[in-house]
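These notes concern the structure reproduced below.
Heads up, this is only part of the complex; the chains shown haven't been moved.
Chains: A and B, in written order; residue numbering restarts at 1 for each.
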């Protein structure tokens, strides 16, 4: 399914972000993920829970179900379910079948994010769970500031967003107003490599001085005192769902102009959870390891990322309209600068293909 | 088609309620029934008429056609049709083919309702027309008060509503506010039987005192003077379309506590006319055989039934969303209390199957 050359739109045996930890409370909420209707909540002892979102009795959707003593109570006939998914009580009595059970989805909460395993629970692979401590999204990291940005419900397939994220050349066009100056940076040819087993598309500006009052200067004020710095712009694929873009990482320079110590890391973290084959939950987080308590800076960064992401959403929804159901979409023209996106597609394709072969 | 195990959603060789008699005037109106586009009106001499709702010439819908001297006049080219459906005049002249004819649907008006035969007109079965004089819906019954309630256009299949009506256990949940106290009554185990050839699911409260000022006391004030009474709650299937629920029927008690005379009957009559395979006209009537002129009581009963039915509509429309196109909907879990609904489904299934075998 365009833009990934595979018969389905996404791999299932993967960890996807189900939501922000702060969304999980003792109130049930629902979300469609990979076409599955799922409900979420947090038990009184703090554990996040994900269950299939439809009562086994008469298929009442449970996204507005009440939570009573950690039990999800179906609004129609009062069937109630515990955190394993097993039905615990039927008000009108009768034996409770062991088949009276909602599917339970494994969850792992890590830092600000709650991850869900969408594959066969018996084949859960913990080693596939990304642990991006480098960008402040590991557990209990106090040396990072994490800003939760807007969640978009995008009416476009996830693959288009992955394409977009690995292709910085569009910054000069659809983001020319929201990211002034970024366009020229991204015209630097990208380097495509595998770092720690992950796809990385990077651009380097070996020596750069932050102009006082410029966008970068205001965003990373800590760099100013170092004079000329080395800037690393890169986008990585931690897994199909987690794609951070450095914004940038700034290094001091040695006397002979080589990158020395990492001064500041700013990351625009893009979280891409397919909702259906043609729609996507687009979560966003901004992380930085400097000026941790600067709320004003957090607001600026959040506002900026929301504005930029809104522009992408409009663009990708327009593309979704032109390609949906149109087989001719496969005849696209690419150039060298598209190699990053194409490498990302290849990873997705291989993940999907290896699943289909196993099945 | 869930919840009925049959390849189609409803039987056609049946009488369905087309509308309330009061809707039939000398103004044409349209309604979709079992997927058929039908127009209705009443001739000057009072006979209700139902014809297919599309001009035979160029397929103009006729639901806004003018009625002139009992003729339906197509707004596009003025073809006009009489009550048999035969085209009577073509303004531009020319011979009128005998094929220039709208399909006529047999109608029978009985009490406040107009019934339509949706099967082959040549195979019309008068004996299938229900004549529910027991609940005041026969012809010319002056000893009943009939209150017309709201008609809902429900975006859910009719089978879900039949399921709902034979399953009182949901009263304790989705109607816990609108029917306070009803929940406990319906926890009484139901008796499933065939009475006068009709499915009846009933519950009995052998001895009950109406608490002054309680909901039941205000609804059936006539019971108060009898002290303890016997209450019969039952839902019957007169035919696929007509499903009254007693609300309740109240009997006086003999000295030894047996039910004696019927003091009062209150009925919430549910009328289920499929619009399409996924939508339903849900008509409602409240009938009672006491306090006939008490308009205030009529208003209370109408308001109550509309509130309760609106809650069901919201619930069933939510379920329709979860099951539509989802084959896994067939793997449902049922318990003993669902036997009434399942018996109703079986009746529908057998009606459909016997039709398909004949055809």
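One rule holds in what follows: a contact is a pair of C-beta atoms (placed from the backbone, for glycine too) under 8 Å apart; a residue touches a chain by one contact, two chains touch by 3 or more.
These numbers were taken from a predicted model, which means no experiment stands behind them.
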Number of identical chains in the whole complex, 2 of which are shown?
-> 3
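Basically, only the chains that are shown with their structure count from here on.
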Distance between the CA centroids of chain A and chain B (whole Å) is 50
Chain B partner contacts - residues on chain A that touch it in the complex = 37, 54, 56-61, 74-78, 87, 90-95, 97, 99-100
In their shared complex, chain A is touched by residues of chain B numbered 163, 167, 169-170, 172-174, 187, 315, 318-319, 321-323, 329, 331-338
